[in-house]
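For reference, the structure I am asking about is given below.
A single protein chain has been omitted; all remaining protein chains appear in their positions.
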Amino acid sequence: MKYGKRVMAAVLAAVLLLTMCIGLSACGSSDPENTINVFNWGEYIDPELLDQFEEETGIRVNYTTVSTCEEMYAKIRSGGVSYDIVVPSDYMVSRMAEEGMLEEIEWDNVPNAQYIDEDFRNPEYDPQGKYSAPYQWGTVAIIYNKDMVDEEDLGGWDILWNEKYDGNILMFDNSRDAIGVALKYLGYSYNTTDEDQIREAAEMLKKQKPLVQAYVMDQIFDKMENGEAAIATYYVGDYYLMIDELGEDSEVDLGFYIPEEGSNLYVDALCIPKGAQNKEGAEAFIDFLLRPEVMAQNTEWICYSTAESAARELLPEEMRDNDDMYPTGDALDQFETYINLPQNIRTLYDGLWVQILSS
Amino acid sequence: MKKYIGRIYMVLIFLFMYAPIFLLMIFSFNSTKSRSVWGGFSLRWYKELFQDSEILHAIQVTLLVAVCAAVISTILGTAAALGIFAMKKRPRRLMLTLNNVPSMNPDIIMGVSLMLLFIFFAQTLHMDFFKLGFGTLLLAHITFDTPYVLLSVMPKLRQMDKRQYEAALDLGAGTVQTFFRIILPQISTGIVTGMIIAFTLSIDDVVVSYFTSGPTSETLGVLIFGMTKRRISPEINALCTLMFVFVLLLLIIINLRELRAERERERSEER
Partner (left out) sequence: MRGSKAFSYPYILWLLLFTVVPLFIVIYFAFTNDAGEFTFDNFSYMSLYAVVFWRSFRLAIISTVICLILGYPLAYIMSRLKKKHQTIAMILIMLPMWMNFLLRTYAWLTILENNGLLNNFLSWLHLPEIAIINTPAAVGLGMVYNYLPFMILPIYTSLTKTDQSLIEAAKDMGCSERQVFTKVIFPLSIPGVLSGIIMVFVPAVSTFVISKILGGGANMLVGDLIEMQFLGGAYNANMGAAISLVMMVIIMIFIWLTGKIDKNGDGEGSVLL
């Protein structure tokens, strides 16, 4: 009898625990009315701003990160989750818009859009300015460790194929950027739709593979800051982030340059994907980020470039007047932006990319 | 001499297994960010860990899903074991083979296939419950936990003294009464073992969770996997130390319980 009672008690306790769990989980998923799910790249927002936004609006931000545009696309495309804010790069904005994956932004809810500079309105990737608000922009460069690389090897993309740096090269871990590097090295356009040129670029990358230590995205920070590798391809703003992190008396001395064959200029934009649970909250978030003071604080943290002159004015001098961050005139000509590629070329890219990594 | 070789071998293997963990633990007390250069003692990373809402939330999700999945799969699995035990030989073999599928299948295939199922429910059938999140995560964990519960309860049922419950039934006890008075006490160790295995499997899982969790329900494993793709903060080392202590305590408690049970058994046998 005694045993039976004890067992009953145990069962009861289990049931109780269960209901409690279910209750808790219901609370955990809190109502979508007052939450927004933000899906951003790593190291791409000043975390203080999230708190500030929550305080100002009472909307809770659920922040998750992703490392490449293509991964973000896959996550949203597979359809299992709903996000309210995503931050695709230019070409990906067009692609997602083309595939009906983006919600039109109600600009009346985003008064701060008035601060966006003329050059960034109705851009090529979003000609009618329906789906996106520019978040940050920047350029692609080669970042190198001054102690590990000889001065004379600098200059072009060819350093990535230099056997001297066998095992010390870090490459992009996404198809568009990586194949793009090879295309530029070969003197072609980033946006070529000539399949032979693309295949040639893929062959170059296969040839390069034995020299590459790792294909990475944001792991670059740790690796370059710790002197794990000599050369990496990444974004100019991130070079400044690394310098900042290292401090002045660091043993590791980093430098960067824009390869002479030309490089990429990109814009990352705030978008609302289809199926967003809280579109108004998302618009409030976009509006918040576009506010010049917020934009300035954020840009200072991220070290990329802002598309709002009003925000740029508020930046510290060394960032505001930095020609590498805000190239003008002739310097701008060496850059080419990515344009969304036709479906058949995208399939080719994906196939070749898997082949490169798996070879 | 031979004995010594054995001892040395054991020590070497344990060194291999523990050295990485201990190194992580040592560096959780490092005052700088470096993963390989000692900069002095500090508790900085513990402090930051306890202020990191992302990690704290992930710990909460991990524990919650592990407890819920362990409890539900224990009930489900124990009931299933009783049912299967009552089956004839052929259907029983079939069931046990089927039961092995989730545990034999590689994690990644289970994760991918469940993800496709949930997406099918959510998108094609518009069942919002199946949007990837805590709900789907829990379903997935129950799915891979239950087979182990079943496998740890079955042998206990087989060892059970059949005459006892037959006698109980003959004496007029109801099925429910027989279950709680006669069967449950005899299989309880199997049930508890199953529940513990289920709990630990849930805690340890990365792959299935990676495919079936949503933005609000990242488990610790999924979160850390995401972190290794970014700048890695030594907070992870601090977390590792805490996990180690937690698991160690858990194991000690479990084993003390078993030791005590054994001692009691010995004592009653003496009598």
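A few comments on the model shown:
Letters A and B mark the chains as written, and numbering starts fresh at 1 in each.
Throughout what follows, a contact is a pair of C-beta atoms (placed from the backbone, for glycine too) under 8 Å apart; a residue touches a chain by one contact, two chains touch by 3 or more.
In this text the structure is predicted, and so the values were computed from the model without any measurement.
Among the displayed chains, contact with the absent chain in the complete complex occurs for A, B. From the set B:Leu63, B:Ala173 or B:Met243, the residue in touch with the chain omitted from the display is B:Met243, counting the whole complex.
Contact with the omitted chain, checked across B:Leu43, B:Ala167 or B:Leu251, is made by B:Leu251.
Within chain A, the residues in touch with the undisplayed chain are 68, 70-71, 73-75, 77-78, 167, 173-175, 209, 212-216, 226-229, 350-351, 353-355, 357-359. Interface residues of chain B facing the missing partner chain: 6, 9-10, 13-14, 16-18, 20-21, 23-24, 27, 35-37, 76-77, 79-84, 86-87, 93, 95-110, 112-117, 120, 139-140, 142-143, 146, 148, 150-152, 154-155, 165, 175, 193, 197, 200, 203-207, 210-211, 220-221, 224-225, 228, 232, 236, 239-240, 243-244, 247-248, 250-252, 255, 259.
FYI, only the chains that are shown with their structure count from here on.
Residue ranges of chain B in contact with chain A, taken from their complex: 34-35, 54, 60-61, 64, 67-68, 71-72, 74-75, 115, 118-119, 122-123, 131-136, 138, 177, 180-181, 184-185, 188, 214-218, 226, 228-232. The touching residues of chain A, when paired with chain B in their complex, are 3-4, 7-8, 14, 17-18, 21-22, 24-25, 28-29, 35, 37, 39, 42-43, 62-65, 67, 78-83, 217-219, 221-222, 226.
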